[in-house]
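Apart from one protein chain that is not included, each protein chain of the complex appears where it belongs.
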Amino acid sequence: MSNIHMPVYLLVVLLGTALVIPLMAKMTNRIVNIFLTYAIMIAAILSVFTLVNVLLNGAFTYHFGLWHPSYGIEFVVDEFSAAMTVLVTVMSALVIIYSFKDVEHELEGHVIPGYYTLIFLMLFSMVGMTLTNDLFNMYVFMEILSLTSCGIVSIKRKRENLMASLKYLMLGAIGSISILLGIAFLYMVTGSLNMTISYDLIQNAWSIYPRNILVALGFILTGFGIKAAVFPLHTWLPDAHSTAPTPSSALLSGLVVKIYIFGAIKILFRVIGINIISEVGIPLFITYFAIIGMIMGSVFAIGQKDIKRILAYSSVAQIGYIILGIGLATESGLSVSLFHVVTHALMKSALFLSAGAVIYQTGKRNVNELNGIGYQMPVTMTVFSVGALGMIGIPGINGFMSKWYLSFAVLEAGRPLILLVILLSSFLNAIYYLPIIINAFLRESKDRENILERDQVPKSMLIPMGIIAGLCILFGFFPQLIMGVIERAVLTFFNI
Amino acid sequence: MVPSGSKEDRNKTGKQGKPLNKWYYRVLNYFCISCIIMFIITLLLVGAFVAVVIGRTSDGANGNIGGSLTVLYNLLDPLTNYAYLPLLAVFVPLIGGPLEAFIGKRNEGLRDFTVVFSTFGTFIIILAMFPQVADGGITNSIPGVFGYGLHFKVDMLSYIMVSTAGVLWLMVSIYAHEYMGMEHHRDRFYLFMSITFGGVLGTVMASDILTMFLFFELMTFSSYLLVAHNQSPDSILAGNNYIYMGVGGGLAVLVGMILLLFNTNHLDFVFLATELSELGWMQYLISGLFIIGFGIKAGMLPLHIWLPKAHPVAPTPASALLSGLLIKIGAYGLLRVTTSFYMPSADLISGKTDPLWALSKNMGIVVIWIGVITMAVGVFMALQQSNMKKMLAYHSISQMGYIVMGIGAASYLGYIGAMGFAGAIYHTINHAFFKALLFMVVGVIYVKTHEIDMYKLGGLWRQMPFTAFVCLIAALGITGMPGFNGFASKSILHHAIVESYEYGHPSFRYAEIIFTIVSGGTVCSFIKLFSYAFLGKCPEKFQNISKDGNGMMQMAMGGLALLIIGIGLAPGFIMDQFIIPAASNFTYDPYFIKKYLVDMNFFNQKDLLAMVPVYILGIGIFLTGKKFDLFHLHMPRWMDFEFILYKPIYKNVMRISQGVTERYETRTNNADVYIYAMILVASLFFLAAYLR
Partner (left out) sequence: MNLNAAFIYQNINYVGSSFLFVIGLYTVLTHPNLIKKIIGINIMETSVFLFFVSIGFIQGGQAPILNLEGKPVLYVNPLPSALILTGIVVAVSITVYALSMIVKIYEAYGTIELDEIMKLRSEEANE
């Protein structure tokens, strides 16, 4: 259990599975699915062991090849990395189990092994990007993540998928280039690519070369802004997340976008440091974008008719919450931001997976055609209602707790007017989520009768949805299970 | 989905083809037997409860009435001393609901039996809580939930609400079995009725505002499904209105709660006037938010618009519960906030002129006037209605105006506000009973005649004598005839408003005048209802309505009528046993309570004579109205709140978002790289400008 190689075993398992799947392409689906389930379960268990190890024994660093950190690659496994790794592996385990039956409907048969290869590579790069402590290593993982996430959007060979994926790729490339340029500016000043070593060097260099560091900040923030879908740089997100196959949408909206935010947090707090940032006024700058994103995301969502597009715009609004937490630049702000990462991952996955099940059974995506569907798919619509009520902020579901903590963080940071913005955005969320639930359960349509039936969706799709909804409610009642770990994790950003 | 009528139809011809007597077979229906048994047990229990209560207070711990009572006490000790009674009371309906839905798929009669049985069981638990509550309240906690834990505390004020809820739910459950024969999706209705019951119990037993908020939202969402039950387009519209305003009210309470917690570090209902008075303008913001949040639920003007839409479309048992109890929860929340957050604790003040009462006083003025306007507008709109349920809905708004005015008087008078407090609570109890009874009467009329317009009915007292009789009792109750329960509470409220202008600002004299006029209007409205529905000539099509199938409904109505008469004949019982102990828990002048409230003589000459002009005014308005046909007025468009406030807001929000989406979505999606370039340049410029 106290094996320090655990994170690397995790990466090896994910990468190994990704490489082995194409070799198994000729076997039947059933064998491949069982193999994948085992692989992701092992990965999840390894990450949980790592988290337990870190919580009990403290953080540790892992040097690849035992090279000294100033010229080797270093992994830092502290509470933050371990907790977020657990989030990534557990969520993707549930989504992958869901996807076994769903991809047979959505994708052509011969691309399915390729799909799983891409997903495992994506997981590999997500875990790597969370754990790494080296700037260029982060860039490399980020590029792998960018390519594979474009891959899982365009794997469905419809033409709107291709356009959406191309736009995502182009904007993602521009974002990566900005980030690389920013890293270049930082490297000019410090000469080292390791984050912990750079921190001290930058604090010294701030008085000598302030312009370099500021230009670097500008490029890095804009680059991460594109990739993390901060308003108004979010324009690729509605197309990409709505046209992608359902498990991809869930992973993209729930996890991939957040990993870029983790990269941004790491650079802002661990490389440049909170002192310089507060001096320059970056938190205020970020807060403005966050507030506009929270409101405009919901405003755009009200006018949409495709259910997955509504959920995609809702993601833009929720990312606004996360950025707001970062922009408050206090410990409670950052902890509420990480809490909302976990909460949103759970809720948005529940929403996307249940929307996917509805599309699986009825083939309809337009919200106006889904009247009365609650009777034919009660479990699915219950999961959807749990996710939607959490987004609105009903107590008992974890979305309420993240709004609660966010309000307190806002008040502690001394910006009480933002409370009004949170209130307004909750109400706007209600405007577009409640009609979906009401239409599903209470309206009648000519296509179907309002008699309670069983969902005709396979069990392997219903069980992960149910587990995610159950986790939402569990963390809604007992949020301190997560908050305890997150508060310990946040200290690693402020106590350098 | 067969209504119970057809079972008897099937049994109509029994052995040897002889038609058997209908009522004989109905009694043998086991649901009815069990209901009758439970009803009789309830009557006995209530009687025993009353005796026990009187016995306790007349002679310490053991009653002097005889050794039999001591035996009864010893028997009941393990039940009444169980520490977790509040939690049990909340969870029994919450678990009973899904159980009923599950059973309902298999057997309708067994499901209805389970419904009545679970409400009956909850009622017994509620009755069993009394000894502990009278001793000083029960506290329960579930730790760890939400990080603060859920806390329940049953003091006398909560207990009054809880017992009213228990009795009302029991009667409505018995009533609902026969009414719901004409609705579909019955399982869903009973499921959400039970969940609402659990939510209501949780809300009133909560001891901090976060627990109350949790159950408040639960109650809003589950009662939404009762309102929108019919799934007709009107129901969905009314339901939308209800739930959006409910969510909005919940958000207002949430923001108030967050500001309160952040500024004073307290969530529980303790006396916070000292901390709040140090906050400056923030205290008015917090109290304003609470008034808006709870006022939406209570149906205060101008936040009342969901009420007249929700009642006509909901099935009658749901309307009875909505009007009878759910809107009282809003008033209860307001009362709790008034008596804890605005009230200083007893050892910190020097009397009624202490400056710590300033917040209470200022909020009291606002609340009294809101209450008065609500009363007036409610009764005016009620007189214009022909739909019976809509008329009763507007009357609910009007009566809630009374209650809110009472709360306002309690808040305004501060230290000597016990009269307003007592009036508000007493009227809550009374209104629950007679409004539920009135809705039940209207429901029976609807089941028999399928007609809800009172101008099209008439002469029904011959076909439904029992219903006409209980309707008369309820009408006399709501108008305040001495001998029925409304008289007691209206007199107390009258005293409260008189005290407001005697001890406070003289402008409240006008409030008192409006009070009297509104009482007259209420009389007129009920004369109108009774005469149009029951008296007069019976139209052709209603000559031969069926007379059977409503035994249970009549039993439920009879139970409520008995309560109305009982409270009316002995108003001091509730006052002395329940309301005065409740008021003693808060910072009210004990000397004032002793002088004016204890052993109050309700049937004194001044109060009795004060009812006479009210009745004369009512009859006068009715005759004038009939002569000049004043009952079909409409308020001018510019005064209709919905038109000037809510519809424009809603339309504008939808228009703005559609417009923004259409115009800007494609533009921003095409201009993605432009936006990147602009933001890059802007951020570099902003950062470089820092250095200048």
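Letters are used for the chains, namely A and B, taken in the order the chains are written, and counting of residues starts over at 1 for each.
Going forward, a residue touches a chain if its C-beta (ideal position, glycine included) is under 8 Å from a C-beta of that chain, and two chains touch if they have at least 3 such contacts.
Please read these numbers as outputs of a predicted model, since none were measured by experiment.
Touching the chain that is not shown, out of A:Ala184, A:Ile295, A:Leu474 or A:Leu491: A:Ala184 (per the contact rule at the top). Set against the missing chain, the residues A:Leu55, A:Val111 or A:Leu147 yield one that touches it, A:Leu147.
Touching the chain that is not shown, out of A:Ile42, A:Leu166 or A:Leu491: A:Leu166 (per the contact rule at the top). When the missing chain is restored to the complex, the residue among B:Tyr84, B:Tyr455 or B:Tyr674 that touches it is B:Tyr674. Counting over the whole complex, subunit B has residues 666, 670, 673-674, 677 touching the chain that is not drawn.
By the touch criterion stated above, the residues of subunit A touching the omitted chain are 71, 136, 139-140, 143, 146-147, 150-151, 154, 157-160, 162-163, 165-166, 169-170, 173-174, 176-177, 180-181, 184, 187-188, 193.
Everything that follows uses one rule, which is that only the chains that are shown with their structure count from here on.
With each centre defined as the average position of its C-alpha atoms, the distance from subunit A to subunit B rounds to 45 Å.
Taken in their complex, subunit A has these residues touching subunit B: 167, 170-171, 174, 178, 210-211, 214-215, 217-219, 221-222, 225-226, 232-233, 235-236, 238-239, 280-281, 285, 296, 299-300, 302-304, 389, 392-396, 401, 404, 407-408, 411-412, 419, 423, 426-427, 430-431, 434-435, 438, 442-444, 450, 477-480, 483.
Within the complex formed with subunit A, the residues of subunit B that make contact are 144-147, 185, 210, 213-214, 217-218, 221, 228, 231, 236, 239-240, 243-244, 247-248, 250-251, 254-255, 258-259, 261-262, 653-654, 656-658, 660-662, 665, 668-669, 671-673, 675-676, 679-680, 683-684, 686-688, 690-691.
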